[in-house]
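The structure under discussion is supplied below as structure tokens; questions concerning it will follow.
What you see is the complex with one protein chain gone and the rest in place.
A and B are the chain letters, set down in written order, and residue numbers restart from 1 in every chain.
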Amino acid sequence: MSERVLDIALTVNGEPIAERVEARKTLVDFLREDLGLTGSHVGCEHGVCGACTVRVNGTIVRACLMLAVQCDGGRVETIEGLSDSGELADLQAAFEQRNALQCGYCTPGMLTAAQDLLKRAGVPSREDIRAHMSGNYCRCTGYHAIVDAIESVAQARSSSSFRGASTASEPGIQKRALDSGSGASRRPGMTGESR
Amino acid sequence: MKPAPFAYARARTVDEAVALLGEKDAKLLAGGQSLIASLNMRLSAPALLIDINGLGGLDGIAKKGDMIEIGALTRHASAERSDMLAQHAPLIARAMPHIGHVAIRNRGTLGGSIALADPAAELPACLLTLGGEIEVSGPKGRRSVKADDFFKGLFETALGPQDMVTAIRVPAADKDTRTGFAELARRHGDYAIVGLAASAKADGKNLKDVRLAFFGVGATPVRTKKSEAALAGGDVEAAVTALDLDPPDDVQATGAAKRHLAGVLLRRVAKQLMEAR
Partner (left out) sequence: MKITDDSPPVLSALDRPNSYIGRSVPRPNLHRLTQGRGQYVSDVTLPRMTHVAYLRSPHAHAKIASIDAAAAKKAPGVVAVVTGAELAQVMTPWVGVLTHLKGLKSAPQPPIAVDRACWQGEAVCAVVARTRAQAEDACELIEVNYQPLPAVTDAETALRPETPVIHPSLGDNLCFERKLDVGKVDDAFKEADAVVEATFVTGRHTGVTTEPRAIVADWNEGEQRLTVYQGTQAPHMMQNLFAKHLDLAEHQVRVITKDVGGSFGIKVHTYADEMATAALSKLLRRPVKFVADRIESFVTDIHARDHRIKAKIGVKKDGTISAFEIDDLTGIGPYSVYPRTSGIEANQVVNLVGGPYTCTNYRASARVVFQNKNVMCQYRAVGHPIAVAVTEGLVELAAAKIGMDPLEIRRRNLFSDEGYPAQSAAGLKFEKLSHHESLAHLDTMMNYAALRAEQKKLRVQGIYRGIGFASFIEVTNPSAAFYGVGGAKISSQEGATIKLDAQGSIVVAIGVSEQGQGAEAVIAQVAATSFGVPIERVRVIMGDTDNTPYGGGTWASRAAGIGGEAAWQAGKALRGNVLSGAGAMLQAKPETLDIRNGVVVDAATGTERLPLEELARVAYFRPDTLPAGVQAELMATRHYVPRAWPFAFTNGIQASYLEVDVDTGFVKLLRHWCVEDCGTIINPQLVDEQIRGGVVQGIGAALYEQCLYDERGQMLNGNMADYLVPMAAEMPDIECGHVVSPTADSELGAKGAGEAGTAGAPASVMNAINDALRPLRAQPLTDMPFTPDKILKALGKIA
């Protein structure tokens, strides 16, 4: 009943995949090594830097903190798929125009995380954007350009009544996300005192 | 690093998970946000990982009488979005956005957080403050453990080697419930340097049943009963003076700084407690 090596079947970027994989192999290593999808990157393997951010069953996750075997029967979307489907086209264009990437290593994770924010209703403030993106490490840009790029896309999408692919807006998250950014200046380092 | 090799099994029922835990060096895999990180660093090398993500019926949030029951497999992200928690367990709702980052919350579970009992984690302190209880399933069936009795030491809980958390329960808030939450972290989403989860009941213009649980200050979340009494008596400064915490130094802050910061948080949270819901 328990195995060190298992057969898994899942879809990756819409493509049905059947592979035999060691139980200990993380999702990001599986994508990179077994499927050659090297767009998802490994930066820390402790779930801090976000370079491995992908979508599993519609939600963003750290692919270094999931095992490939956990995705059996699941649906994985990586930067290659999100890119080819056109879902990220406006974000990619904005990042490129604004030079919101330098070495590009954090970029797939940044784009995937940014898209997650922008799928929610409302236009996030710069502070909201920074808070949402706070789990993605960039050493090159200092984040300012990334915030600019995401902000510009958020504004463009809302003004053209664009709705992100598939998911309906999530009022609970939207409300809290906007609340956390609004109002009086937050004391340095201090979180939690709100409402 | 890459994890050391292990065997992997998917449990289909709680009983099956419990039985598999009887094997040598077995660990449960729920959210995996802490476990897999430790496997990746080879800080932990179990022989068997039991994946419980497929267990049905463990991820609901429901009001049961005057308690709110949260299934152990409830993802942090679901809890964050839950109107039920926002209304009936506001302290937990307040704590949720502080847990890591979005991608972590999409996978991490409340049961996992409680079972791991990281001293800097938010949920164990919330449970302690609310006087909640943890439903534990083991070889001898289910039992309920009070939060006061659950957190025993550094990453040490009342869970036996073959036990698993299946639900947590907290008293539902009523119109007199007051809650307060604050934590100090160097960066958004980091584990807290020190944090405070507080609850009380409004008593006219005053407070009663004040409960203060600090986290990040010792091996487990810590109730500061003398401060609770002082705060119930309406004296914030006395509550601060009465704080009997002795936090150890760690890489982020000295014990002295933590002790001081605990006092600062107490003053700020006291204000929150005074606010009407």
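Brief remarks follow.
Note that in this section a contact is a pair of C-beta atoms (placed from the backbone, for glycine too) under 8 Å apart; a residue touches a chain by one contact, two chains touch by 3 or more.
In this text the structure is predicted, and so the values were computed from the model without any measurement.
Of A:59, A:83, A:125 or A:158, it is A:83 that touches the chain left out of the display. Among A:27, A:67 or A:133, only A:133 touches the chain left out of the display.
Of the options A:6, A:27 or A:51, the residue whose C-beta touches the omitted chain is A:51. Touching residues on subunit B toward the chain that is not drawn are 1-5, 41-42, 184, 186-191, 193, 251-254, 256-257, 259-261, 264. Seen from subunit A, the chain kept out of the figure touches residues 22, 24-25, 32, 37-46, 48-49, 51, 78-80, 83-84, 88, 92, 94-99, 101-108, 111, 126, 129-131, 133-149, 151-152, 155, 185-190.
In this text, only the chains that are shown with their structure count from here on.
Averaging C-alpha coordinates per chain places the centre of subunit A 26 Å away from that of subunit B. In the complex of the two chains, the subunit B residues touching subunit A come out as 1-9, 20, 23, 29, 32-33, 36-37, 39-41, 48-49, 51, 53, 77, 80-83, 86, 94-95, 97-98, 100-104, 106-107, 181-189, 195, 268-269, 271-272. For subunit A in complex with subunit B, the residues that touch the partner chain are 1-4, 6, 22-24, 26, 29, 45-47, 50, 53, 59-62, 64-67, 69-70, 113, 116, 130-132, 134-135, 170, 172-173, 176, 180, 189-194.
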